[in-house]
Structure formats: C-alpha cells, structure tokens
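Next up is a structure, given as structure tokens.
Here the complex is missing a single protein chain, while all its other protein chains stay put.
We call the chains A, B and C, going by the order they appear; numbering starts again at 1 in every chain.
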Amino acid sequence: MGIYRYTIRRLLQAIPVMLGVITITFFLANAIPGDPVQILLGPSPSQSEIAAIRARYGLNQPLWQRYINYVLGVLQGDLGRSIFYGERVTAKIAERMGPTLLLMSSSYAFAILTAIPLGVISAKRRNKPTDHASRLVSLVGVSTPSFWIGLMFILVFSFHLQVLPSTNLVMPWANPTEIRSAATRLDVLVMSARHLVMPMVSLGTLQMAALTRIERSSMLEVLSEEYVQLARAYGVTESTILRKHAFRNAQLPIITILGLQLTSLIGGAVLIETVFQINGMGKLIVNSIFRQDYPLIMGTTIVFGVVFVVGVIVTDLSYAYIDPRVTYDEVD
Amino acid sequence: MTDPILEVRDLQTHFFTADGVVRAVDGVSFEVYEEEIVGIVGESGAGKSVAAASIMRLVEDPGEVVGGEVSFKGEPIVEFEETEAGTRRPTDAMLSNREMRERIRGREIAIIFQDPMESLNPVFTVGGQLREFIEINRDVGESEAREIAVEMLREVGIPEPRERLDDYPHQFSGGMRQRVLIAMALSCEPSLIIADEPTTALDVTVEGQILEQVADLQEKYGTSFIWVTHDLGVVAEICDRVNVMYLGQMAEQAAVDALFHDTRHPYTDALLDSLPRPDRTVEELRPIAGVMPEAINPPSGCRFHTRCPDAREVCRQVNPDARDVSESDERPHRAACLKHEDVFHEDYWSSPPIDNETDSGFAVGRTDAGGSGDE
Amino acid sequence: MVALGLAGCGGDGEDGGGDGEDGGQLTFAQAKSPIEFDPVVLNDVPSAEVAMLVFDPLYGYGEGTDLVPQIAAEMPEVERDAQRWVVPLDSDATFQNGDKVTAEDVKHSFVAPVEENTENAGEFNMIDEVTVVDEETVQFDLQFPFGAFEQYITWEIVPKSVRTDNITYGTETDEGNTIVEENDFAQNPVGAGPFQFVEFEEGNYVRLERWDDYWGDPMPTLQEIEFRPVEEPTTRVTTLQNGENDIVKTVPPDSYPTVENMDDAAIEEVSGVSYFYLAFNCNEGPTTDPEVREAVDYAFSMDNAVEQFVEPAGVRQYSPMPEVLVEDWEFPIEEWQSAHNERDVDQAKAILDDSDSVPDDWSPTIIVPPDDKREQIGVSVSNGLGEAGYEAEVQRFDWGPFLEKYVSGDPGEYNMFTLGWAGSPDPDTFMYFLFSHEQIEVTNGTFFRNEEMNDAITTARESNDMETRRQAYVDAVDIIMEEKPHIPSYNLKNSFGVSDRVSDFSAHPVDQFSIVSGYNNTSVQ
Partner (left out) sequence: MATTGSTSDEVLDTDEGVGEADSEIESRVGWRYTLGQVKGDPTALAGLVVICFMSGLAAFATLDAVVFDYLSEYAVFAQFGMRKYWIAETFWISPVKEPLGARRLLPPAPLDNAYGQGTWDHPLGTDDRGRDILVRLVYGSRIAISVGAIATVVGMVGGTVVGAVAGYYGGWVDDVLMRAVETLYAIPFFILVLSFIAVFGRNLAFVMVGVGIASIPTFSRLIRSEVVSVREEDYIEAAEAAGVRDRNIIARHVIPNSFAPVLVQGTLQIGTAILIVAGLSFLGFGVQPPTPSWGQMLSKSRGVMIENVWFSIWPGLCILVTVVAFNMFGDGLRDALDPRLKN
C-alpha cells in the first residue's frame, strides 16, 4: 500500500478517536459548574439580556441538541465563539498555536539532540563513569518537576546572573521592524533563541531523560545483535558500526516513544507556558478553565487531540520509512 | 603436508561475571591447514562458538581472551607473555585491534553466524550490506563491488541476483539468507571461513543443499573452513578433520574417518551413540547421561568424568590434555582420556571405576561436582 | 480658565516633543493582559491603564485627588442642588482621526454604557438625561441631587461616529438595551489622548506611540510605550532586575527590600483609593449573629496579619474609608479604630461556645480570591478560629467562581470572605457599592441589612451638602463598626518598581500611575 493510501487510512481511523475526544470534552466542559453567561455579563444583567446571550451562544437549546450542533460545527471547522473573548475559537487558537508549537518542537529537538548522543555514549561505555553519569542525569531528569526547573532557571539566569530574559517569548518569524531593539532577521533569531532556551530546556529535560534511557537500552540491545558482530567480523570500524549499522535500528523505539510522549509534552507545556508567561495554547486552556469559557476549553482540547493524533501518524509513517520490515499494511 | 594456516595453542577465553569466572574456553589447541574443512563439535555450552569468536578476537564483554596463542599465517593474532609479576599480558607483536580489523577480519578470515535471520541488518538492503563488506575487504569501488556481489549471489544459488540486491533481508527465506551470508564470506576472498553452526537453524533439506554447495565452492576457491556444529552428521558429510570439544577443552582430535571408526574418547563414543542413524532403531539410541556441568564450576580432574561410563577414581584427580594416541603409521589422532595409559602414564586400569550408569547422571554429576568444589 | 491656559500652551509642547527630542521607548509590565480598549465596555484594570493614555477624560486628576478639566474647558456648573451639571468643552479638543470632540461624543460616551448594558452601566444609573446644549456644552440631568457626581464625570470620551461605525449592533431587548455583537472599536481604539494605539496582541503586548498632533498639554516626551503582561509578581520583579522591563507594576510586600536593594531601580508608590476587608455572610448561618462576628474579631489579630503579609505594600486600615478620604472628609478615625478588638482567643472561645447560633462542630468556610495577601488574611482568621476550637477552612477560588460565590449568600459556600474595592475619591463609591441594600447580590456579598445604615447611605448619596453627607457617612460607618459586617483590613499602595533609566514617572492614587500630566512627563534614557 502506498504512503498516501496509508495516510488516508490512518486519518480515517482517527475519526472515531477524534469523535470520542469531541464527545468527552463536550460533556466534561458542559459539566463544569457555574454559568458562563453570568461571568460574561457581570452583575445584574436583565432577564432578556441573559436570554439574548443564551440564544447567541446556543445555550437555550437542550444539551443533546447543542452536542449535535457542536459536532456538525466542528466538521465544518467551526469551533464556536469564545465567551470570554467574544472571538471565534479558531481565530484565538490560531493566534496561540505558534508559541506552543515552537516551544514543543524546540523542546523535542533539544531532547532528541541531547538524548541520542548521551544514550549512545552511555551504551558504548557501558558501566564506565560516563555511563554512570549519563544515567544519573537521566534518572534525575525524569524525576524533577519541570516547572521547578523553570523557576530555578529564572532565579539563577534571569534574576541573579541577568543573562537571559524570563518572559515575553519573541517568535523567530516575528517582523524585525516590529520588535524593539531588533534591526535584522538575525537579531530576531538571536532574541528568540535567548528567550527560548530556558523554557525549552525546562520542558525538554523530562523528555531528554526519558529518551536517553530508551536510547541507551535500545542501543545496548542492538549492539549485541548478531549483525553488529558480523559487521565487526568483516572489519568495519567501531565508529562506522555505531553510526551506520547500529544507529538506525536503535532509533526505532525512540520514534514510537516520540509519538506517545507528545501527550506528556503537552501537559508539560501547560506548566512551562505558565512559568515563562508564554502566550500559547497551554496558558489559554488553563485560563479558559478558570474562566469557564467552555467553547475555548473544548476547542483547545480538540486541537491538542488533533496534534497528538497527527503526531502519532507521523511517527508511524517515519517508523515505516526507517524500518523496511514494516510495510504500510502492518503498521497499526 | 605444508604448515597450517591457522594454529591455535592452549587458547583460554574467560567470562568475568558477577557470579564468578566462566572458563568458556580453557586451553584449546588445534590447527587448520590450507584447503581443508575442520570441524569443531560439541554440545551447546561446550565453548565451540567462543573458541571461534576468540580466533577473530570478537569475544564480547564480559568475555576476554586471557591466554594462549593464535597465529594465522605466522601472524600473532593472540600472543601472551609472562610479566615479572607473574601475570600475563599481550606481547608487543600481537596484532593491534586496528591491524586485526584492516588485515585479518573479512580479508583473511570471514565468519558465518548461526542464525541467518539475525545476521543481516534488517534496515539495509542485502546488496548494500554485501557491497559494503566487499568494498572494505577487496579495495574495490562501488560498482565493481556490486558486480562481485551479483556474481557471488549467483554462485551460491540465488536466482535473479541482480534484482534481489535491492531487497531487504526480510524478503528472503532463511535458507536464502544463509546463502547470502555464505556469498558474503566468499566474496571477500578470505583464506579461512569460520562457519559457526551455519545450518542449524535451517530445515534438513535446505541444510543438505547448502552443505553440498559449500563443499563445491570450497573446492573451487580453495578456502579453508572451520565448521562449528553440534551435529556429527554434518561433520561426517563435509569435514576433513574433526575436533571434539567438551566443557571448554578438547576431547578428541582426528581425521573424520578415524573419529567415526576408531573412536578414542568415551565422550565421542557417547556422542556417536546418541546420533540417530538409519542402521539403528530408536531403542538403540543412547542419549548421553546427565547434562554438561556449568563451566563456571567445572568438575575436578577429567571434565567428563561425571558422565563418563568409563570413569575411574583417577579421572577425578587428573585432567588429561589431548595427546597423540595414534599408532605410528596413522595420521595424528589426539584424545584426552586417561585410559590410553601408555600415553598418559596414570594408573587408570588399576583405579576403581566410578559407577555413573545406575544413578541418573544428573544426580551423580551434582554430588561429585559439589564434592570436588570442596576439595 | 486653567484648562484654556493649558490648551494655549499646546503649541509649545508640540515643538518640545517633536521629532527633535526623543523621549525614548518605555516597557511597562502589567499584572495581567488587557483585553479591550473601549472605555464604554472595559472593566478591568490592565485595559483601563492602557485606555487612559489613548483616551482623554472629561476631567482628570491632578497630582492628588483634585479634579482638573481635560476635555472639559472648566469645572462644571452645578445647578438645581446638584441635580443638573453643565459641562463646557474645550474647543481645541480633537480626536486622533482629526475630528473635533463634540458634545454629541460626550453624550454618547455617557449613555452608551447604559444603552448597551455594559458592565459599566451601574456607574451611570443615576443619570436621567444627557442633553447636547450646543456643540461645546453638555448638560447632565440626574434622577436625584448627587454630590458625588463629579467623581463620575472623570469618564473617558470616545468618538461617537468612529465607535458606532465599528460596532455591529444586534437586536434590542425588552428593556430597550441594544446587544452588541462585535466590537471592533475595542480592538482599534481612537481617542483624544496623548498616545495613539498601534498594535495589540492579547497576552503578549500593547504598543502605543506618541500622537504628535496631540491637542492638549503637555506633549509627552516618551516616543513609545509597550505594555507587557507579566502575571507572576516575582517574575515581574525579575524582569525589572534583568532589564526586560523599565517599570513593573505592584511590588509584592516581600519584594520591597529586593527592589530597594537593586542598584538601578527604586520603588515609586502612593496610597491608593482602595479598601480591603474581611466580610461576613449576614444572610444565613452563624455569622448572621453580631456576637459571632465580634468573636471572630477577637479570635485573630488583623494588625498582626497586615503587618506580616501586607506591609510595606499597604497600610492597616480601620474603616471602609481609605486614608485619602479620611483626611479630606475629616472622618473620626480614632473613634473607629477603637471599635477594633485586640486579639483575645479566650474571649472569642467563650463567646462562640456560649452562642446559640454556633453549632459545637461549626467549621466555617472562608473563601478568598486568587491573591496571596487576601489568602493570608483568610488563613490567619482560620488559624485564630482553630485556636478557639473551631476548624475553619480557607478556600481559594479563581476570580470567575469567586465573584459568583461571594454574592450568593449561601452559608454552604461561605461564612466569610476577603475582598477589596477600588473606588474614586468620594465615600459614595465605597459605601454605596459595598453596603447599600440595593447592591446586595451585586457588589455587596454581606447581605447585611440595617435600615438606619441604608438610609444614611442613601441620604449621603442624594445630597450635595458636604456637612449632611459627612454626618450621614459617619452614622453609617458607626453602625458598621458596631455591627461588624466587615472587619476592615488594609489599604493597598499603588506601587511600581521603576528602573533608574526612567525619569519623572509618577504613581497616582486613583489612576494607578501617570505617564504624562500637568505635573509630570515620563521619559526613558
């Protein structure tokens, strides 16, 4: 089966999952106590005004009717209108998507780029000091609350050393003319990198540690495989073995984990966005829960669900790309 | 006869585990001459594969070659010398890892592993893997390596080899993969190929075909083989000379006919008795009593005495090395058994027999092993 | 006359602030992100802080709580015993789109909150009619004589045509209010203030730049202001320390020494017109009994709590009247202060144990908003009651749920709560909203009913005679101090951590801060 058909099939399979996500979030969000209209209108609204607002948000209909309308709306790409902002949910999410995706992808990049060498070195020098050190780092890494790392970073690097900014993430794609003290694209990129480094490391540490552990054990397993011995027996150098013969195989478990870890990455992003005042989806959803802005709660959760499902499909596709044994029929 | 191309003397390979030192190979000597197929036979755990790996210096952590000599065409692959402190250390002359990699592995000695399913890297094409090894070991360019690969695949009986180069290992059957591995070994044009149970994982018909093919190819290319197996039937089919290993040591070494027809060691006898043969019924088959003790705690004296039907008290005390027990007109025939009293000069025949037959070999083996451990 | 004089100097200011002099760019860390900039609609501090620079009010404040005409040409003419207020407008006043500020715009600014029933509607429910006398004169007719009205005409003026053109109106409700469907004006405000709106990204920044054609005086020195929300107070202090922001709002009490010890920053502060308090549920439950409220006052030490958790960011306050008002109105603060009980746990325990209203296993609920200081006050009360043998639970809620709960009157939700109120420099803005019966369930969560007190508040509200009003307020506060529906707690300072790069920035008791005014003009190096 071709990659396109496979992708389409996976997307089709994702439909019931997404429907489930929509259903769960719809009923959960609607079960949140408190009347959003009350919050919207403030003290002493008139009856007719309440009625008008209810009609506007479709709250005057029975729950099942609203559910059906909502699902139909989602199918047409309409996630409703935020009660707090009065804006379309899709517009609000589009506005907040950038920082979150930037944060998540840079954290993943950080995690992968540190975990792979660390895991490989660890496996190569098994039970040597380097290995012990790397294992200690990963053990502590998976056990430290990410937000605490973030707080300590701010204290040390922003307050005491004053070398890194702690808030107001600058997007690398921001227009240089709109950014204070930035003249060129390069300035913006440098600023963005300086802003990103602390949130990225705080969020990425857990992933980095988890991946290092997997990389190490996976590498150890591959290095004891017979085909690696065979390569040695044919005079292939150790570095070539690591780089070529063992490396690719050892990445297979990593790829699977990358897809599944997305959910913990998203959870971490909620905290890290709060710590570093990053104006992304994580902060949006926490605030929406506080404000009982449930169209926004639902919309954000659904979008996160899509991010996750797409992430898993992408990892499966790359799995099939790396491992020829897996055909697109078999991946599931 | 000319000089042997490979000479192994008193090779010792130990594994240093948390539970103690495992003497997987404990003083093994043998040699391989040009254009011959030498068998190494033994039960699993006898140390055959470790011995084979030791020759290539491919023993993995926590294993280590700790003593003895291996020389290949006069080059010291393994060579130790005594230090003043009484410990052993590799000599300066011993080939460095780099020399091993660049001059010996693949180029001079190639290896074929037991499991064709595990020996090929699943994420690279068969052609890619072949080509890489050919390029490394024959100093040829990419396209030439490709031609050699195609030629060699055809040689080992893979149909449409050119098309199949771009296939991945999982697209080949087990037998086909083993042929690929054989092609891989041959295509590097080594002087010696170590085949570590290459046909064990295959079914009998495929095994037969491959053995035949190997025999033909061996003749054609004049390559020497070390054929590691637990199957005396295979040995009988293709080997010129045989080494029988038991618990890290050599039990008997002889030309193949002599071994089968003029067996000089009780262990070989037992092995032969356990071999199903067309001229015997199932009832006549006699499996070897008991299991092989673990190499971490070998019995004292002759290692086989716990299971040996001919064991006597002296066998508990004296561990015989393999010595030439051949008649003067014969080719060399070595055996490590004290019953050749004329060679070993121990009072075997006057020593009281140990009764291994009545009790289960397992129980006796354990008691004796325990007893000897206390001594 | 003063206003005219100022307007006359406008030309000079313009020259001074022109392209020749660059007063720099200011970054200002707010405590939260603004949401919208339509003064008719907005009802949160961060939005108001930005809007006050884009819009000029009819009257502004001087350095203290004194009123200064801004778009108005002079102080209003008060007629018919303060039931009619006539305001002449400054003929120079111009909106940023070049349109003149007219009486029609002023009228719209005052009637729109009621017509659209925005959250600010309550502020103007005393207005009977706004009349456009001529293009430069507006007349307000009130439903009753209302002396405090001058505090309400500090309202910011919006350009009617621009605003209404950018709003999509929906249906009219039964009460004659109009529902607003979309309000683009709130995202693209145009006012008559010294700064022009440039760009806004919710949660990220608001950018304003100097309006070089500002009609008023003085012309700001600052070229540009960027507001950034930094919600966490410690992080705000951090951004001051590492230079990310030039000014940070609200220095938390524990960070005072930290900011004071910074080499290149200082604290700028002024007492605010605000009042923070502990209130009781007088609707239902044991706290309806004045004795129980008395006992709670005995059970803990508000002095101690304020000293530990509020100072130096605020000061102890003994009545609902903030310091400024006590001074201006010469209220008998010593007398009120003496109504406060010193901590006496035994006394509290004795009262509570003997009281018929208090069950033996009474476990009161104290709800607090998401603010550390008010939470700490709540915990102090809880600890005090615990020592008296009654385990109280402190529940911290976010603003949404909190605002919903504290006006429910349900003792299952709360027996006590801590809250604060920021008003204008007139006692009415505190007394009416916090204690009048009319505001019960709206902004008064005590449900405390006392006709005498309510009458006094109404009398004071509907009068223009200073002495009558003062006496009425004294009477009302006396009752409050006696009956204790509230235990007054503290007055918060409007405090800012200000980098040394910034000069001539000023904290303000009512407006929070002043960037540019008759007495200051902020600039950044």
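As a working rule, a contact is a pair of C-beta atoms (placed from the backbone, for glycine too) under 8 Å apart; a residue touches a chain by one contact, two chains touch by 3 or more.
Since the model is a prediction, treat every value here as computed from it, not as a measurement.
Trainee: Check the whole complex and report which displayed chains the hidden chain contacts.
Mentor: A, C
Trainee: Out of A:Arg9, A:Arg126 or A:Arg248, which is the one that touches the chain we can't see?
Mentor: A:Arg126
Trainee: Specify the residue from the set A:Leu11, A:Ala94 or A:Leu139 that touches the hidden chain.
Mentor: Final answer for the missing-chain contact: A:Leu139.
Trainee: Would you indicate which residue among C:Gln143, C:Thr164, C:Gln308 or C:Gln525 is in contact with the undisplayed chain?
Mentor: Touching the chain that is not displayed is residue C:Gln308.
Trainee: Hey, which of C:Leu26, C:Val68, C:Val296 or C:Val379 is the one touching the hidden chain?
Mentor: C:Val379
Trainee: Take the complete complex as the reference. Which residues in chain A touch the chain that isn't displayed?
Mentor: 16-18, 20-21, 24-25, 28-29, 31-33, 126-127, 139-140, 142-148, 151-152, 154-155, 159, 217, 220, 260, 263-264, 266-268, 270-271, 274, 285-286, 289, 292, 297, 300-301, 304-305, 308-309
Trainee: For chain C, enumerate the residues touching the unshown chain of the complex.
Mentor: Per the touch rule, chain C residues meeting the hidden chain are 232-234, 237-238, 252, 254-255, 257-258, 308, 370, 372, 375-376, 379, 382-383, 386-387, 391, 393-396, 398.
Rule of thumb we're sticking to: only the chains that are shown with their structure count from here on.
Trainee: Work through the pairs of chains, note which ones touch, and then classify the graph as line, ring, star, complete or other.
Mentor: line
Trainee: Which chain pair racks up the highest number of C-beta contacts?
Mentor: A-C
Trainee: Per the centroid of Cα atoms for each chain, what is the distance between chain B and chain C, given in Å?
Mentor: Distance between chain centres: 92 Å.
Trainee: Counting only Cα atoms for the centres, state how far chain A is from chain C in Å.
Mentor: Here chain A and chain C have centroids separated by 40 Å.
Trainee: What positions in chain A touch 2 or more of the other chains?
Mentor: Not one residue in chain A touches at least two other chains.
Trainee: For a test of understanding, state which residues of chain C touch chain A in their complex under the given definition.
Mentor: Those residues of chain C that touch chain A are 25, 27, 29, 35, 43, 117, 119, 122, 170-171, 173-175, 177, 179, 181-183, 199, 201-205, 226, 228-232, 235, 237-239, 241-244, 398-401, 403-404, 407, 441-443.
Trainee: Any idea which chain A residues touch chain B in the complex?
Mentor: 126, 224-227, 229-237, 245, 248-249, 322-325
Trainee: Per the contact definition, I'd like the list of chain A residues that touch chain C in the complex.
Mentor: My answer: residues 34-35, 38-39, 41-49, 51-53, 56, 85-86, 95-96, 154-155, 158-159, 162-168, 178, 180, 275, 277, 279, 283, 290-292.
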